[in-house]
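Here is the structure we will look at.
Left out: one protein chain. Kept in place: all the others.
Labels A, B, C, D and E are assigned to the chains in the order they are written; within every chain, residues are numbered from 1.
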Amino acid sequence: MSVVEILRDEDLSPEARAVFDDIRAARGGDFVNNFWRVLAHDAVLLKRVWETLKATMAPGALDPLTKELLYVAVSATNGCEYCVRSHTAAARAKGMTEAQLMEVMAVVGMANQTNSLAMATQVPVDEVFLRPPKS
Amino acid sequence: MSVVEILRDEDLSPEARAVFDDIRAARGGDFVNNFWRVLAHDAVLLKRVWETLKATMAPGALDPLTKELLYVAVSATNGCEYCVRSHTAAARAKGMTEAQLMEVMAVVGMANQTNSLAMATQVPVDEVFLRPPKS
Amino acid sequence: MSVVEILRDEDLSPEARAVFDDIRAARGGDFVNNFWRVLAHDAVLLKRVWETLKATMAPGALDPLTKELLYVAVSATNGCEYCVRSHTAAARAKGMTEAQLMEVMAVVGMANQTNSLAMATQVPVDEVFLRPPKS
Amino acid sequence: MSVVEILRDEDLSPEARAVFDDIRAARGGDFVNNFWRVLAHDAVLLKRVWETLKATMAPGALDPLTKELLYVAVSATNGCEYCVRSHTAAARAKGMTEAQLMEVMAVVGMANQTNSLAMATQVPVDEVFLRPPKS
Amino acid sequence: MSVVEILRDEDLSPEARAVFDDIRAARGGDFVNNFWRVLAHDAVLLKRVWETLKATMAPGALDPLTKELLYVAVSATNGCEYCVRSHTAAARAKGMTEAQLMEVMAVVGMANQTNSLAMATQVPVDEVFLRPPKS
Partner (left out) sequence: MSVVEILRDEDLSPEARAVFDDIRAARGGDFVNNFWRVLAHDAVLLKRVWETLKATMAPGALDPLTKELLYVAVSATNGCEYCVRSHTAAARAKGMTEAQLMEVMAVVGMANQTNSLAMATQVPVDEVFLRPPKS
């Protein structure tokens, strides 16, 4: 049970249905997962989040799989079960191997460890890290 | 000012100096950043964190640049300034372009947004995301 | 199952029972939710948390509904399921509409997104934001 | 120093300049804060974040001041200095009194306290909080 | 610069001054740190937080030093610089050695690492950990 009802296709406003049509077209399948079915209570929010996600995850300077791995890393750090599971599934669908998943986990674990060590020590940033990148 | 003194080379115990030697050998340069200089108060901890980091970030199923991008994503999510700055610098040193950095940021922003939406709605995980991966 | 037993009314110490009496009087009903039933293992902690909560959420410069919305926003950001669900229920009881809930979520999502962007970029605070408020 | 350069007006691409024009029009002033000047390295991201923020914070089921207070609460919870300072300033500009700010803080402190207590005890959600809202 | 003014002794309301008197009496010295000087804008909040802190940190089933170490661990995890620094100082004043501080850091780093690994894998809780404690 979500804190709002999970909408079925027949519950959708015309605006929400149009977004679902686009989700289905983009993914080439009929399945629309629960995340969109709760956002569909607010068609404007639904449309905004979907379109932003689609644009953000499209191929660009980074490939789609790398973007999914980043998504998994953030979701694990935040402890969001829904996001960990859905984006791990998405990463697998985009070709992530089990060995790659284990390495994502190792880096996530390591980063969370050294993040907390740097925050515990309040170590000042080295001058060299404050310089702007060479152009 | 860190909460513990930032140790200079001449302050190091022999055990800590051996780790610094290895850091310098691995990186091919003399510079050792402040993070290691605070951990050096406990040579056992220093050695453990350094060796784990070196092993975790080595090439494997994921390339070193991808691993640095994951590190940046976690550090930004945790709000660790030291880690954001040092790993952004490390990613640049491994070839990250500015366009790639902006895309990492876009994914990190998006993931933090949808993570909080999923946690705010407490949307249940779809059955399909709970199935084990096909082997 | 909680990590400590959920105490029934008949398990309560006299001090804890007095707090439960006050909870019931303040809320005008017999129901006492599980959160208080776990804190009741330590009657001093129970009393302190309850009295602080009651004082904090009372009408003041902000109305009680606005305070509940703030509570929901923090709880979603922390990913605390219990708190998201109980304070969403409390907000509804205080008159929150479903449209308002969707807007809370939109702001929470947006804030988490730009928070992580600001932390990823380590953008310095503009001078104007550092000035004390005009009195 | 941000991890990317803070762009001045004369550094902007035409697409980024168009967004800055819209920010200035929406706010009725010439000042554009640093957050937008770092996002401006990626005009597509800049435009997306700005337009989403503008839409999210517009009057709706919640008034703009309430939305700013929610933003402050999330930013404080995440420990994002830039966001705390800029949105506290924005809330003051929208009429927040100092008494209201102190009450936001009190609620944020309380919510972070009980969130961690609920997570420490792993208290199960009461049945009544799992029921869908009455329609 | 805090987001609210740091109050000097001569700025205090009589109610806030009474709390400062109690802080000074409890600590046996004249120094009152900035945290209380910002809370002093709301004497009710100031009094509540101070009295709760005093009660929470008093000797009980745990000694005061252990409580300070727990405070440091939480503060490091949240990345709160003010809290890390003030509670590290407090722990030293209560007898914490530098070797103990390094061990606190090692545990904090380890816990943040395995926390993120458990959240990344979404590993189910073993039955044995769900059983109530033996009484």
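Criterion: a contact is a pair of C-beta atoms (placed from the backbone, for glycine too) under 8 Å apart; a residue touches a chain by one contact, two chains touch by 3 or more.
Small disclaimer: the values here were computed from a predicted structure and weren't measured.
Contacts of the undisplayed chain with the visible chains, over the whole complex, involve A, B, C, D, E. The missing chain lies against subunit A, touching residues 79, 84-85, 88, 98-99, 101-103, 105-106, 109, 116.
Contact between subunit B and the absent chain runs through residues 1, 4-5, 44, 48, 52, 55, 130-133.
By the touch definition given at the top, subunit C reaches the unshown chain through residues 3-4, 41-42, 45, 49, 74, 78-80.
In this text, only the chains that are shown with their structure count from here on.
Of the two chain pairs examined here, A-B and D-E, the one linked by more C-beta pairs in contact is A-B. Averaged C-alpha coordinates give centres for subunit B and subunit D that are 27 Å from one another.
As a whole-number value, the distance joining the C-alpha centres of subunit B and subunit C reads 33 Å.
In subunit D, the residues that touch at least two other chains are 1, 3-4, 49, 52, 74, 78-80, 85, 88, 98-99, 102-103, 106, 116, 130, 133. If the chains shown are joined wherever they touch, the resulting network links each chain directly to all the rest.
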